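Missing here: one protein chain of the complex. Every other protein chain is in place.
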Amino acid sequence: MNDLDRRAFLKTSAMAAAAAMILPHLGSAAEGDAQAGDGIRWDKAPCRFCGTGCGVLLGAKDGKIVAMQADKEASVNKGLCCVKGYHVGLILYGQDRLTVPQKRVDGKLVPISWEEAIAIIRDRISAAPAKFAMYGSGQWTIPEGYAANKFVKGGLGHNHIDPNARLCMASAAAGFNATYGVDEPAGCYDDLDHCTVLIDWGNNPAEMHPVLFSRVMDRRLKGDKVLYIDLTTRRTRSSEQADHVAFFKPNTDLAVANGIAHLLVKAGFLDKPWVDKFFRLRQRVAEYAPDPTKRDVYDAEAIHPKNLIGKDITREEYVKNLEFYTPEKVEEISGVPASLIRLMAEKMADPNERVLSWWCMGPNQHTRGTAMNSLLHSIHHLSGQWGKPGASAFSLTGQPSACGTAREVGTFSHLLPGHLPVLNPHYREVTEELWHLPKGRISDKIGFHTVKMWEEFCTDGGAIDTIWVQVTNPGQTLPHQNKLFLAKKERKGKFLIVSDVYPTATTALADLVLPSAMYVEKNGMYGNAERKQQQWFKMVEPPGQARPDAWQVLAVSKAMFDAGFPGMKDKDGEWIFAKTLKKADGSLIPAWDFAHYYDVNVDERLFEEYRPFTKIKHKDLAPYAVYAKAHGLRWPVVEKTPGNWEETLWRFVEGKDPYVKPGTGLQFYHSNTKDDKAFIWWHPYEAAPEEPDAEYPFWLCTGRVLEHWHSGTMTMRVPPLQRSMPHAYIEIHPDDAIALHVRSGDKVTVESRRGSLTLPAWIKGRGQPPKGSCFVPFFDERLQINLVTKDYHDPFSKQPDFKKCAVRLRKA
Amino acid sequence: MSISSLVIDAATDEHGRQALASIAGDPRFTLGPSYGNRHAVVIDTPSVAEDTDAFAWLSDLPGVRLVTLVRAYLDDEALPAGAAANYL
Partner (left out) sequence: MVVPSKILVIGALGVVAVALVGMVVGFGHPAPGWQPTTGASSDRLSAALPAVHYRDMDGKARGPNRAYTSTLATLVGHGPALMDAVPFDPTLRAEAVARRAARRAYNGAPPIIPHPVDANDVTSCYQCHGEGKVIGPLIAPKISHQRYTNCTQCHAPVVTETPGGSQGLVVENSFVGAASAGRGSRAYVGAPPTIPHTTSMRENCTSCHGTLGLTGLRSSHPWRVNCTQCHAPSAVLEQARFDDPSPPPWAGETAGQTTGK
């Protein structure tokens, strides 16, 4: 052992010793004499974080959350959480909670009363309702999102409301709609218990969906054989457990899917009986080949049914289109070995295997996201790896209620509650009917999608001059921050209202900040990625004057009604939420007055009003009281016998889905072509709109880490999580690091055509990108990678691509 | 060779920032992770005397409110082969 080495070792251990001392110990209260369980009231709630939807039990004592357990009765996680879930109660207790409404005066936020805050919003919206937009999230509870949706679409008569889910799973939704005519997965997490082959398509479930990842991987400990194939753009923790890991070049996942389809076709799968019986071959309409660099063309193209559902192609055309994608050709394009493409095709072709594909942001945050999602469904249709437990194509989500609130409640700018397209005059009428509104109140124009909304807001004279943000942090999560958010600073007459729980990058530019109650400080309901609704009751009081987001919307709506704003009246001239809040005797519960908000369960009132919408597209939800008892139920939830509400595990499958006619086998009863058939799509591989070149030679990918959730507003305030992962970093391949003269810990500047950021390098760290690419997580509000990302988006879903753009690196 | 582990409590004002900057610029010291105003520091010097000097210098630095010694390896001799293992 030489001297240098010994010295380095001693220094490392010395540093570790010092480092261990700076960290304060985690403090539990002093041990008392209390008997077990005494004084702690346990209640159920879904986890506040990702779309997995784990069941958690939270223990409250003396008005504070003091402990958590994983819910053993939750079918999702069966008594196991991840490190975020086990610490979810701590998110309530960060010391900088927002507790009073604040208004910006001469650049500084000063406390004001709720009355004044509500009056400011009322006046601002009433002055120019058409220039107002609402920006919400997949973290809105179902009743909150429903109230906001009704407030904008029913009250203001336009559709400028969009959730941050636009940045997250809009492409998944568009892919489902394009393929099945109706949104959301047919399968569920039970597929994880039955699959024999599992394929990652550009996701890292070991960190992003750890509970679901363990659910599969732990089967191996019990002796089950699961072949795990990781198709990825960088080596991750998931790769460590995979049997096969293949790195594909960014954007070439379409080529890989086509390669599999090519081999299936060669193996005669077009002749399989199910292909003709249940599916149609399909491709996009020829005249519509969008170029995302041409934004004006993009914006002219709304989510038009004609473009979304494409057109039939003949079997010969389909075969001819795929001819090009031989395994060798695909290897050349993507870098995935031809042998692995053959292996995947063989596994899919084998009727004894149960192949499950799962994906999350890789295929979604993609300028060909809708196409990629459609192709993933299609290879499962073609191969017959569909509709059997374990054989499925499953889209994971990132937010706790991206499905429940963004997609089902229809808080997108093109949807009405129940995932009903706003372009359909029948659905507008149905909605006006259910909301008791005069005919024509609901606008027939699609509202601004997220990117467009913020672009207009950040443009002088743009169509939007006021945005109300709830439950999300666009100041950190929008792409191309300089253009879509920070530009607000220089614009005149723009007004930003933010309801949040902590100071964020968004409140930093807000003109009005409203303190919100969060998580178990209010009643709530979320819908997870497998169509499961989970309800919880308020367990503790919010701090200071923090109040629920749904109350805030009701209060503004009532204030506008009182001031005579015509849109807030229904067709009888009553307040649009009057029917929601009437007692049996006809009197109105004054829930807009916060002192009376909990006189009734407002959540239940809003939810029961929403329920009729859910039946229209067979997303039937059970009564609120059923969810209060159950540990979550997957829709459609149908009352089989009186009082007996049954959930549905697999949709469109005879014997599993109550809406499938006996004798049909599979029935896609919302088919785009009205013939009970789903689609097998063909889409070409096309290069990404921005690829590395001589000037910007590296690919940049962004994403998450296990310990933090999205922009880190909550998890960065949880000491065990913050300490474990205190700041963002850039992962670079060791060879690139040598060329850049960069060691682990050195600062690197990553720069694109849109912005730059300097942050420490982590070589051979938790993940390792291939040569010529780099990775930066987006959780750190002080090191915002979205200064660098681009805002190009998918033409159908309007979801931006955070996963790839061209950058250059230099040692800082 | 002498190597010491320390935790310093730096002031949160300009003095504190200057102190951290001068520590960072001094080859005898390596600044480690920090939590709030507490910073991990390692002193690496060839001899015990120099280690003591470095400690004293650090303690006197304006902007450093407290220096806590976590542990020290003080030795004027080169280590015998394999000894590092036993050090633990």
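First chain written, first letter: the chains are A and B, and each begins at residue 1.
Everything that follows uses one rule, which is that contacts are C-beta pairs under 8 Å (C-beta built on N, C-alpha and C of every residue); 3 or more make two chains touch, one makes a residue touch a chain.
Please read these numbers as outputs of a predicted model, since none were measured by experiment.
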Among A:Asp96, A:Asp585 or A:Asp693, residue touching the chain not depicted: A:Asp96
Omitted-chain contact residue, chosen from A:Ile229, A:Ala246 or A:Leu759: A:Leu759
Touching the absent chain when the full complex is considered, from A:Asp71, A:Asp230, A:Glu530 or A:Glu751: A:Asp71
Contacting the left-out chain in the complete assembly, out of A:Ala578, A:Val600 or A:Leu740: A:Val600
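Operating definition for what follows: only the chains that are shown with their structure count from here on.
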Chain A and chain B: spacing of chain centres that average the CA atoms, whole Å: 46
Residues of chain A defined as touching chain B within the complex: 1, 3, 6-7, 9-11, 13-15, 17-19, 21-24, 723, 726
Contact set on chain B toward chain A in their complex: 1, 3-7, 30, 32-35, 38-42, 44, 68, 70-71, 73, 78-79, 81-84, 87-88
